[in-house]
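With one protein chain withheld, the remaining protein chains of the complex are depicted in position.
In this document, chain identifiers A, B, C and D correspond to the written order of the chains, with residue numbering beginning at 1 in each.
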Amino acid sequence: MIGDCGVYVDGRRRPGRVPLDQAAEAARTASGFVWIGLQQPTSEEIAVVAEEFGLPALAVEDAVKAHQRPKLEVYGSVVFMVLKPVRYVDHEEVIDVSEIALFLGRDFVVTVRHGDSDVLGRVRAELDSGDSKPVVDGPTAVVYRAADLVVDGYEEAIVSITEDIDEIESQVFGGDGGEDHAERIYKLKREVAEFRRAVLPLNAPLRQLAEGSIPVVDKAAAPYFRDVHDHALRASDGIEGHDRLLSDVLQADLARVGVRHSKIAVRQNADMRRISAWAAIALVPTAIAGIYGMNFEYMPELTWRFGYFAVVGVVVSLCAGLYWLFRRSGWL
Amino acid sequence: MIGDCGVYVDGRRRPGRVPLDQAAEAARTASGFVWIGLQQPTSEEIAVVAEEFGLPALAVEDAVKAHQRPKLEVYGSVVFMVLKPVRYVDHEEVIDVSEIALFLGRDFVVTVRHGDSDVLGRVRAELDSGDSKPVVDGPTAVVYRAADLVVDGYEEAIVSITEDIDEIESQVFGGDGGEDHAERIYKLKREVAEFRRAVLPLNAPLRQLAEGSIPVVDKAAAPYFRDVHDHALRASDGIEGHDRLLSDVLQADLARVGVRHSKIAVRQNADMRRISAWAAIALVPTAIAGIYGMNFEYMPELTWRFGYFAVVGVVVSLCAGLYWLFRRSGWL
Amino acid sequence: MIGDCGVYVDGRRRPGRVPLDQAAEAARTASGFVWIGLQQPTSEEIAVVAEEFGLPALAVEDAVKAHQRPKLEVYGSVVFMVLKPVRYVDHEEVIDVSEIALFLGRDFVVTVRHGDSDVLGRVRAELDSGDSKPVVDGPTAVVYRAADLVVDGYEEAIVSITEDIDEIESQVFGGDGGEDHAERIYKLKREVAEFRRAVLPLNAPLRQLAEGSIPVVDKAAAPYFRDVHDHALRASDGIEGHDRLLSDVLQADLARVGVRHSKIAVRQNADMRRISAWAAIALVPTAIAGIYGMNFEYMPELTWRFGYFAVVGVVVSLCAGLYWLFRRSGWL
Amino acid sequence: MIGDCGVYVDGRRRPGRVPLDQAAEAARTASGFVWIGLQQPTSEEIAVVAEEFGLPALAVEDAVKAHQRPKLEVYGSVVFMVLKPVRYVDHEEVIDVSEIALFLGRDFVVTVRHGDSDVLGRVRAELDSGDSKPVVDGPTAVVYRAADLVVDGYEEAIVSITEDIDEIESQVFGGDGGEDHAERIYKLKREVAEFRRAVLPLNAPLRQLAEGSIPVVDKAAAPYFRDVHDHALRASDGIEGHDRLLSDVLQADLARVGVRHSKIAVRQNADMRRISAWAAIALVPTAIAGIYGMNFEYMPELTWRFGYFAVVGVVVSLCAGLYWLFRRSGWL
Partner (left out) sequence: MIGDCGVYVDGRRRPGRVPLDQAAEAARTASGFVWIGLQQPTSEEIAVVAEEFGLPALAVEDAVKAHQRPKLEVYGSVVFMVLKPVRYVDHEEVIDVSEIALFLGRDFVVTVRHGDSDVLGRVRAELDSGDSKPVVDGPTAVVYRAADLVVDGYEEAIVSITEDIDEIESQVFGGDGGEDHAERIYKLKREVAEFRRAVLPLNAPLRQLAEGSIPVVDKAAAPYFRDVHDHALRASDGIEGHDRLLSDVLQADLARVGVRHSKIAVRQNADMRRISAWAAIALVPTAIAGIYGMNFEYMPELTWRFGYFAVVGVVVSLCAGLYWLFRRSGWL
């Protein structure tokens, strides 16, 4: 799908859309540049544009197929860049990675978007509004603003993940060790891993841009890219930190589960001892009474005047003795 | 075994097979190049070819013995390259690694295949069909297409492994922690390790090719190799990610096993308490009845009019009391 | 908030505060330099200063927003540096990270502080007192003293963390494995991770300063920065060491929990055996007495003269036998 | 001990042994080179040789003391190299590391052997036989053949270790989790660690040799050393892989032990429930019969015609009821 095609002169958009087949012409004649935005284009849709602006075939193929790493490639006077904006869907704890490919020439930018990132839309809105004088001009403005917003998005995602980790921490350390946090921790870790794959490879291209050594890209923009690079480095730091933190919290969770388990075992042992002690005490009258319940003809005690009371006394004493014994040894 | 021996001129194959002893001659006279394909050749079979094209002895030995790392070596005007195609056998969760050795000269390619990869077959089919104009010419076309297909194969394998990991995840987190996932996770990890050994060392040769600094190889092909290199990097990323993910899922599994175990312990403790409580309740009538079952001649209670009912009443009250006690303390 | 604005000539402060709008003028005319200190300034507050001294816009934005990595950036004749002082709040075991941004020009320093670090206050006090001849002059003195005090603060924090780790160690190894140290260890580990993020990125800027390759900064100060760099490296070593140590102590804790758990299991098993043995011994009289408590009309033993004594004898012998048996097999 | 001292001209050995004091002379006059082989020499034994050939004192000391890392050092026109051959003693699962030191000059080689490696013996046998024309000449031939055989030995050891790991895997996953594999895994891991120390440091010297930048060593041998280097890299890969695999298998073993443990706990819980259920059922007749065994004078039920049968009926019903109850709740 072709999104938009506008001509920008002196940082302002000329009204209206340029027909696609006049775009290259418009780019050459105007002192500004043309920006063509494509969304999930088919090979045929992009072929027209590629032909007109002489885009490199391999890069075009990458842009159509998507699933690239963030990268920056120079093909003669065309620069090809891939950015991977992310969005953290908080209620699902999922990192949603989309993809933006940019072709930069002296007087044109072709952008290709996969997934539903709003980065390019916001760049275009900034340029179209013409409110703030852009810090850089021409196609460089587009790539700078896009990279900046993408990296800003990384930092937002990191903040959200930090909150989720805080939440996990309070679950792990607030609970009594009996809940299962492994799944949540693991799944967040997996998302962080995907996030890392979107961010880390971007550092090298941004460093190149910050060094101002890329053709087509305006050298004056180098400090701005240095700023973006710096933020990307911070994001990378943050992601690595989160990854380690999640590993650590899983370890801590394991330790807590272990401690809790051994607490249960201790309690179970104590219960068992208490139960057994009472059972032992209860067995005394049963056993003794059983003896005197035998029907032998000749059992001298049975005829004693206070035999019964004596036996009851013995039973009570034995029970009390056992109770005292168990008490002393800590079973009761 | 000698697979095929064909002469290619202007990207098209001349009909028929060239006899092996005329191959070098054909290569020199034709404006194109000769491609000789060998399959698990014996030292003798390859010796003929090596002699004719002046292949370096050490590289020839490597090509026959196989079990090399992916690599690229320059011997004067002959380039020796080793590729390791993989195939993921899904139902066994096994990575099947084969090996391709290529000797590149100005006007010849000698390929040696070990294991049953279809990469070379597909390259030859592409060239023979002559349908699509190849992007590069001569021996370079063979090595580019082979490397491209090999790396494509890596990406396919990664997709399959991703699916298996998803499956493992749903087993680990779907189950109740009582199944044993360790074996499956470990074995997949081992396969990923073997996969890594096939992929990672390829990055350096591909970067060299992408820089266009290798003799014999057509400099115009550099952007194409850059593309392949890029995909290989992505594959490397993917493999590293999978490896980490499998470690993480094993950790998470361990944590789940632990949590489940302590849940069992909790339940066992609860069961033991409940059982003991009932046993205690049941011991009361037994013990008391035992007392009044004694045969002493003088047991005043026995002659009471309502002694029996009193005792039954006491027993019932005691049992009820115990029940209430256990209930209150949560044992019942 | 604007903290202070003073003119320093020959390492001594001229009395009084300079109004902000005369600061740049004062800096140019005096042979010394102006130091403007801002605290959590709003964009408007800093805008005045930025305008007057020509501070780079991007850096100004970073200084206002804070949450930067430690870094050093050269913008023409202005150097922008970010330092992250830390304070270890011992009773909470929390690393409190604040942030200092410095703009250095030939004849001015602008410092921006976020959080409540006392580093800049102490630097100013040192300069104002004029007691000790500073080793370096001009703006360089400010950045050197600030960096030095910040890194000193790192070393103090490391000492405090070392003490906490010692405390954790004696808890882990002193206790009986039943307490839960995971939370404390984890939380300290998280603080160490945050600490690391403040320290590690500082090494690169300090190395640059130690090499004396940064404009504006006095080359004569290089050895002093080398000293600071050396301390920062030692701090980095210390942090890495602490991080590893905390991981190790968590592992050791896990092992102890495991050992303790299996000790409990052993004891429980022994208890169970002892209990069961006594129960078995108690069951003997009950069972036998039960037999002779039956009311059959024809039970020859009942009429024997010494039947009763015989049975009691048998019971006692059986109990003694069982006792001996259990003793021998280690159950009692 | 002095092993042998032979003169080699044109890749063939001159018959007989050269007396040690004529060796240097022979080396200078002959167009070939002298090879002196020493075995665990004393300082005195090596001193003679060192003097004659001007061997560097520090290297000589290293060669006598042994316990060096694999390394290559250039002392003017003498090259000193240390190799560490290994032998995997399969039935003990032990890596046996020996040590070879080589001094290379233009016209001599002095080798010093510690431990019982057969590498030097095989090199000498190859040279002495003179069967196959060596690919390189002079002292270089000795160091190339020695390095090649040492690295071949690494690959053999790796194959053996692979087999042992396979065996461990089938033990771990074949068994029921009740055996203790930790010791075997750990000990193999320790051997792999020692193996790694023998192999990894060799990569740097071999790369230098492969680059042909070492004096004395024949530049023409560079491709051969590249081949050896390549094999050493593969061996390093293999060792790293084994190390990781052993860690993984230990983790998997841990997980299996955990799963098995919780299976035992489940079974124990089920057993306990079953046992308790039967005990409860058995307590019913005991308790009820106890009641009617009491000797109260007035117990109306006792005089009922069918009291006995009623009670037996009640007992049976209660037992059946309990049975049904336990059955329903899954305890029986």
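Basically, a residue touches a chain if its C-beta (ideal position, glycine included) is under 8 Å from a C-beta of that chain, and two chains touch if they have at least 3 such contacts.
Everything numeric here is computed off the predicted structure, so don't read it as measured data.
The residue touching the chain not shown here, chosen from D:Val9, D:Leu58, D:Ala125 or D:Ala220, is D:Leu58. Considering D:Val119, D:Ile158 or D:Val257, the position touching the chain not shown turns out to be D:Val257 (whole complex).
Of the options D:Glu73, D:Asp96 or D:Glu126, the residue whose C-beta touches the omitted chain is D:Glu73. Seen across the whole complex, the unshown chain contacts subunit D at 56-58, 62, 67-69, 71, 73, 75, 177-183, 185-186, 189-190, 193-194, 197, 201, 247, 250, 253-254, 257-258, 260-261, 264-265, 267-268, 271-272, 275, 278-279, 282, 285-286, 289-290, 292-295, 299, 301-308, 311-312, 315.
Interface residues of subunit C with the unshown chain, by the touch rule above, are 135, 169, 173, 177, 223-224, 226-227, 230, 233-234, 237, 241, 244-245, 248-249, 251-256, 258-263, 265-266, 268-269, 272-273, 276, 279-280, 283-284, 286-288, 290-291, 293-299.
Please note the rule applied: only the chains that are shown with their structure count from here on.
Chains that touch both subunit A and subunit D are the following: B. In the contact between subunit B and subunit D, the residue numbers used by both copies make up under half of all numbers at that interface. Chain centres here are C-alpha means, and the one lying farthest from subunit B is C. In this assembly, the C-alpha centroid of subunit B lies 38 Å from the C-alpha centroid of subunit C. Shared contact sites, meaning residues of subunit B that touch two or more other chains, fall at 177, 253-254, 258, 260-261, 265, 268, 272, 279, 286, 290, 293-295, 299.
The set of touching chain pairs reads A-B, A-C, B-D, using the touch definition from the header.
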